[in-house]
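Here the complex is missing a single protein chain, while all its other protein chains stay put.
We call the chains A and B, going by the order they appear; numbering starts again at 1 in every chain.
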Amino acid sequence: MSSLAQSHLRETFELNIGPQHPATHGVLRIKVVMDGEYIDRAEPILGYIHRMHEKMGENRTWNQFWPNMGRLDYLSAMAYNHCYAGLMERAAGIEVPERAEYIRVITAELNRIQSHLLGFGAYIMDLGGFTPLMYAMDEREQILDLLESVTGSRLTYCYFRFGGVYNDIDDDFITGTRAFLKRFRPQIPMYHKLVTGNAILMDRLIGVGPVSAEMCRKYGATGPVLRGSGVNYDIRRNEPYSVYPELDFDIPVYKECDSMARYMVRMDEMVQSCRIIENALNKLPEGPVMAEKVPKALKPPNGDYHYAVEAARGTFSMRTVSDGTNTSYRMRLRSPTYSNVSLFEEASRGMLLSDALAFLGSLDPVIPEMDR
Amino acid sequence: MDRAKIKRELENLAAESLPAEPPQEEAPVEVQAEAEGEDKAKAKAKKEDDAPRKNGLIETEYAKRGTHLDVQINPDQVVKAAEILDGEGMTLEMVTGVDWLKEGQLEVIYDYSYPGGQLFRVVVRARVDRNNPDIPTVCHLYGGANWHERETWEMLGINFVGHPQLEHFLLPEDADFYPLRKDFKS
Partner (left out) sequence: MNELIRLLSYMICIAAFLGLNLAYLGWVERKGAGHIQRRTGPKDVGPYGLLQPLADGLKLMSKQLIVPANADRPLYMCAPILTMVPAVLLFVAIPFGEHLVPREFNFGLLMMFAFASVGGMSILIGGWGSGNKYSLIAGARAVSQNVAYEIPMLITAITIVMITGSMDLNEIVRQQGGFFWNWNVFRLDKSILMPVSFLVFFICSLAETNRTPFDMGECEGELVAGYHTEYGGMGFGLFMMAEYANLVIGCSLTTVLFLGGWQCPFGLFPGPHWFLLKMYFLIWCFVWIRWTYPRTTFWGLLNLSWKYLIPFSLVNLLLTALFIKVF
């Protein structure tokens, strides 16, 4: 911060970034008190796309709540599906066939690549480079086509079921996924060549938006934000669910704590997701994709249940309180961006406006998921 | 992070939270393993259905519940619990509430997890009176609690005493209702 910003000769003004603003990726509003180009205080204001999913959970039967899971984070809806499926299987004690678990992992990881691709493109677009978005969209489109062929929808998936998945994947999907991986793998080094090494980009990202590991812990930040702060924490490894323990992949961790580290974590995660998918395709067992004897009207026993998965943006966890009926007594959705963005106010203090927006982009917020 | 230490200190905390003169037939600390006989557990669950759960620490089975420790304490002890867990490097994953209309109580739930190598999840609960839902804030320990508490206040009307900014957040500014309360009619 300059000495001018600290001196008493200051005149501040308020600036509303959003709810309609190109940098906020949706309807996030940030009330900024600016001192020239410096930020005195940036307070995120939420709720512009609040839909009260938690109340919906109390009003619908367990099965009727499925479509809501696709509408929280529209970019990595498969992970949310996974969490809900896992939660209810834990509550009702349903055993899932292995093939279904593998299919879940494959689709969820494809979804993660897709999410990170859009995150990458949109982030560079925030920084003024429009072209990478088009490159990313090109690849993303193929993933969406693949997922559409098996789930029937392009973004708001409702593919998982209690005890398995809705339908089996076919050979076209498998060969298509393999072909996609073959095509996509060399793209990432190309992105690095085109974008990451760019002097202007490095100037804008390196050292911008420092978030220490301690700060992440205090704010409950997870996902690439936490891993960009040097903490090796990934639910897929630390709290293994599904068949992740049997698959071979690394958790990318960067110690720099800046926007560049978070960006690099996302880029590396795409490579690791490719590994996971390839591995899972090789190990894919034969068999049914739905558990037998799953009751139509689920009535999990009384009590609290908790389940967490690693969504593209961090830990997504659900806590439900069941009272033994066919609806939930209380459904709590803990979305990762909600916690990630909550540290924005503290971390952005004293930043330049353009740096703060670069920092916000590196948190990769998805607003419908924050507001729920 | 020291699991044994957390368990011990939370156990002590739960013991302190019990009434000064505990009923003679009940043990001061209720340690209940889930691996108990099913019938027994069922009977217990049924019993708990009728009466609100008593303060105390339960070691839950991770595979069934998703948590390792489940402790219920008095509302004024949540800061102490947060201090213990903060000191051990745990992170506050979420704060939420449940409305127990029948019992006339509101429950505040704090989910803690450990962002390190080990897997350890702790749930801290506290029940407040529905007519006087005051509970101290843990904002000064966990910055992330700010938004979670604000949301819980907004949705359930639980008053976090000492919270810096208990204003409307997700709901419109003129919302004068608490949508997640069970007696809320839309």
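The rule is simple: contacts are C-beta pairs under 8 Å (C-beta built on N, C-alpha and C of every residue); 3 or more make two chains touch, one makes a residue touch a chain.
Here the structure is a predicted model, which means the values were calculated and not measured.
Though it is not drawn, the left-out chain touches A in the full complex. Among A:Ile169, A:Leu353 or A:Met370, the one in contact with the hidden chain is A:Leu353. For the chain left out of this panel, the touching residue among A:Ala77, A:Ala108 or A:Leu127 is A:Leu127. Of the options A:Ala23, A:Ala92 or A:Ala312, the residue whose C-beta touches the omitted chain is A:Ala23. When the omitted chain is restored, the residue from A:Asp138, A:Asp170 or A:Glu214 that touches it is A:Asp138. Among A:Asn198, A:Asn232, A:Asn302 or A:Thr325, only A:Asn198 touches the chain that is left out of the view. In the full complex, chain A makes contact with the omitted chain through residues 13, 15, 21-23, 37, 124-131, 134-135, 138, 198, 200-201, 203-204, 352-355, 357.
The rule is simple: only the chains that are shown with their structure count from here on.
Spacing of chain A relative to chain B, judged by their CA centroids, is 27 angstrom.
Chain B contributes residues 45, 48-49, 63-67, 70, 89, 91-94, 96, 98-99, 109, 111, 113, 115-119, 121, 123, 141-144, 146-148, 155, 168-172, 179-180 to its touches with chain A in the complex.
Only residues 45-47, 50, 52, 54-55, 58, 87, 90, 93, 215-222, 226, 231-233, 238-239, 301-308, 315, 317, 319, 321, 329-330, 332, 334, 338-339, 342-343, 346, 371-372 of chain A touch chain B when the two sit together in their complex.
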